[in-house]
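Before I ask anything, let me first share the structure, which is written out below as structure tokens.
A protein chain is absent from this complex, but the other protein chains hold their places.
Order as written gives the chain letters A and B; numbering starts at 1 within each chain.
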Amino acid sequence: MSELPAPQEETLEGSGKSQTPGQLAWGQLRRNRVAMAAGIVVCLLYLMAIFGEFISPYPVADIRPALYHHPPTPIVWHDAAGHFSLQPYALGMKKDAKDEYVPDPTVRAPIRLFNTGFAYKLLWIVPLRIHLFGTSGDFPFFPLGTDHLGRDVFSRLVVGSQVSLSIGLVAIAITFSIGLLVGGAAGFYGGRVDNVLMRLCEVLQSIPSFYLLIALAGILPTKIPPAVTFLMIIGILSFVGWAGLARVIRGITLSVREREYVEAARALGVSDFKIIVRHLLPSTFTIAIVNATLAIPGFILAEAGLSFLGLGIRDPVPSWGNMLNEARDLEVLTRATWILAPGFLIFITVIAFNTLGDGLRDALDPKLRR
Amino acid sequence: MSSIVATRLGRSRIALLLLPLLMAGCTGKSDGGNASNGGGGGGATPSVKVDTAGMLKTDATGKFGGRFTDATNAEPKTFNFIISKETSSSIPLSQVFDGLISRNPKTLAIDPDLAESWTTSPDGKTWTFKLRQGIKWSDGQPFSADDVVFTLSVIFDEKVDTTLRDVMKINGKPWAYKKIDDSTVQIDLPEPLGVFFEVAQFPILPKHKLESAWKAGKFNSTWGVDTNPAELVGTGPFTLAGYRVGESLTFKRNPYYWRLDASGKQLPFFDGGVTQVVPDLNTVILKFKSKETDYVALRPEDWKGMQADEASGGYKTVDNGPTWGFTYLGFNQNARATAVPDYKRAWFSKKEFRQAVSYAIDRDAMVQTVFRGLGVPLWSPVSTANTAFYDPNVKKYPHNPAMAKQLLAGLGMTDKSGTGMLVDSAGHPVEFTLFAASGNNISAAICTLIQDNLKQVGIKVDVTPMQFNALVTKINGSFDWEAVVLGFTGGVEPYTGKSIWTSPGRMHVWNPQEATPATPWEADIDKIFAAAGKETDTAKRKVLYNQFQEIVGEQQPIIFLVTAKSLGAIRNRMVGMKPNALGGFRWNMYEISAQ
Partner (left out) sequence: MIRFLLKRLLNMLPLVIGISFISFAILRLAPGDFVTTLSQDPNLSKEAVAQMRAEYGLDKPWLVQYFLWLFNALRLNFGYSLAYHIPVVTLMMQRLGNTLLLSICALAFSWGVAIPLGVCAAVRRNTWIDRFVSLFAFAGISTPGFFLALLLLLFAQKTGWFPIGGMHSSDADLMSPSERLWDVARHLMLPTLVLGIGGCAGIMRQMRGSLLDTLRENYITASRARGLSERVVIWKHGFRNAINPLITIFGFSLAGLLSGAALVENVMSWPGLGRLILEAVQSGDQYVVMGSFVMSATLLLLGNLFSDVLLAVTDPRIKLGRG
């Protein structure tokens, strides 16, 4: 894809205004309704992460051992007399003769918007006590039920997105930058550079990540603050992940570099770096985007695997991955299916990111201009 | 090719005379080779004529024939019982081999196995075992004292890679032993050992099969999992007929087995069976539900669901009572632990601190949450199921946060800042780091509950899960730990936990391998164990163990938490199973049969 010449003042069709490539792309994207919907979903996900504690009714560390595996609280839109009301009510639940939870219509509490709940810091700065919704006092209101220690799944899901969405994004950003550059360079230069870089990739791919992690877990002092743990996890995941991508990119680049426009760019004296980044890599965007969306759930779940080694995000800090660890059990899966909520959100995230990515790629591709 | 052949049951001439010919079905005349493995009684010509004269008559009754199927959660690592160090090997091997004696898990009595009777000298150092006569190995060769002496020689050979040797040595000294005659063996202990029966349950291996390998120095690699199963000759109820690597072990009846049923016929009732290797707990339960296995061990969370389907599933659930192990919370009281700040070690070394933590923990809630109510709180390292030695008078610590706060206040730990969290008299906030093995859901849940319980009394606990090897290295090697939640399995004689309770012990968690006992009560425990080791009178030993439990209950060097119940489900067709928490489900496979 060669660079477009600078836009002229008048366009051929006399539409009056000229547009930068960026504006062209944005316009193209706006017209792709599915991609826009995906984009909105992604924004909502990140909003959920940012405003996590505002949205969640309970603190993530609050355990209620007596209420383990409580099903999602039933919400009804009629008052005690049975008349329809705009005010939703949460019903209590009690255990029946078979020791299963059933709704108890005699016990109810109104669900209020902008309820007063536990103290937290909005955007990590502003101390507040207002939450988006909730019941007052101690009434158990669990929109998505509770886990094996009686913690509210919905609150943990929402706050857990902070960890999971950022791990996914940051790990991909790092993996992809390194992978794309190394792969692009290897493909472009070929010969010895290619050989050295690819062999390096092979060594990295062969390094036993499991042992590396255990070794790290054994060496690092146990008192490291969670923020550092978090960064370390991302670092480890990225370090282990980029070699495979580099190989795929290199394969494509090997093919693309023989094209005429690359020769032309070289003849024009464009720097190697620019050729790689602006001419060769764009051909790899599709694969890169597909890989990115394939990698997201991989990274989120890999973080959960780390917790088996004592390295991941530690209780009580939630992450989608470590919440799913509880669901590794048929008993839980069949009797407390709401524990799978994080899996469903991962699914949504994958779809959203991928569709958005597809849309972005389409928008940036001048061949598809309409 | 069918390798599971229903061997015609050997019949003693005496039994033939007693049985009415009408009753036996197809007995009496030889039928010619009729290989089948279903139904009862139908059999092939016995290629062996077995004299049941010296065999042990039991009161077992049941139908002959059929096969059992069960599952194990890991594959055996070796078929050499003496080399094996893991239950994945020893559990299948215990179907194939016997020892001189064994502990009956149901009655807790010592059962004579290959030894018929024994006597001991008044000083308790010499034990003479009279072996059962006329017993043959599964290949027809006669069993004799030579095999016992051979086995002991192998075990005490320093070049042989076995953990049995260290268990059996008394204060580091090996046994002396000799053959008196073909059916008598004499064992001379270097010192009297009150719990001799605990260490005399070692398996006996055949000299005629293994002597040459041992003499050639190859014993450690003999009878590995690549061995032809026909080579594994034992005296147990079954022999190994086949092994599908990593997948299943097939057993078949041992035609020379030395136990008889109530009517004098040779046991086992089953013609054979299959043990499948199923690593995942979910899969094991699914297999049981689809009727592929005859019994299954259950986790507390499976109990309710399994009980609900009893009628439709054709099985019964069983509750075997509490398991014999314990989980504990330990604090580091080791003066050599330089990584732990002195002031914290000072807290941990005070009895009142430990007792306060014990009162603060809500064990009943723990049982409810972690084990769905199917567990028990623990006050002693000796299991409540251990009717022989459990001391019901041991001090208990029912959930009492007020008492906990009182004890802590007595140590100068009070809520000076009004935040609800305690600060000691020097101004240090009362908090510590709690280690647990990662990847273990039960441990993690217990730690979270402890964290919450202690928060209620004002102590801040920071839970750090750690990979198991890293954890063990920190605890045993660098002593770099403050508090830990771990567990031990338990046996009948508390003396076998010597390494945990005596001050020079390697597993003396809170202060391992002390040169001299750091506290008077540790010195007391040392004396009790030394006396119990020599005490051959069980009643006197019980008195000593009671004293030990009461000291540990009062001092709480490690705080006992909870244990789950041993649960399971057994298919209705199985007859004669006596499951229990100590022995498991299949310990008496020789007398189990199917309807």
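Going forward, a contact is a pair of C-beta atoms (placed from the backbone, for glycine too) under 8 Å apart; a residue touches a chain by one contact, two chains touch by 3 or more.
Quantities reported herein were computed from a predicted structural model and do not represent experimental measurements.
Touched by the hidden chain within the whole complex are the displayed chains A, B.
One of A:Met198, A:Ala265 or A:Ala363 touches the chain omitted from the figure, and that residue is A:Met198. Of the candidate positions B:Phe156, B:Phe488 or B:Trp521, contact with the hidden chain is made by B:Phe488. The omitted chain makes contact with just one of the residues A:Phe84, A:Trp124 or A:Tyr211: A:Tyr211.
Among the residues B:Glu116, B:Asp146, B:Glu211 or B:Glu292, only B:Glu292 touches the chain that is left out of the figure.
From the set A:Leu44, A:Leu123 or A:Leu294, the residue in touch with the chain omitted from the display is A:Leu294, counting the whole complex. Residues touching the missing chain, restricted to chain B, are 1-4, 37, 69, 74-75, 77-78, 80, 83, 85-86, 158, 161, 163, 165-167, 172, 220-221, 224-226, 241-242, 244-248, 250, 274, 276-280, 282-283, 286-287, 289-290, 292, 468-470, 472-474, 476, 488, 496-500, 505-507, 513 (touch as defined at the top).
Mapped onto chain A, the interface with the missing chain covers residues 189-195, 198-199, 202-203, 205-208, 210-212, 214-215, 218-219, 244, 247-248, 250-252, 254-255, 258-259, 283, 286-287, 289-291, 293-294, 297, 301, 324, 327-328, 330, 333-334, 343, 346-347, 350-351, 354, 365, 367-368.
The rule is short, and it goes like this: only the chains that are shown with their structure count from here on.
Chain A and chain B have CA centres that are 47 Å apart. Interface residues of chain A facing chain B in the complex, by the touch rule stated above, are 63, 65-66, 68, 98-99, 148-150, 214, 217-218, 222-223, 307-311, 314-316, 325-326, 329-332, 334-335. Residues of chain B that touch chain A in their complex: 281-282, 285-286, 299, 301-302, 304-305, 308, 365, 368-369, 433, 435, 438-439, 441, 444-445, 448-449, 452, 463-467, 469-470, 473.
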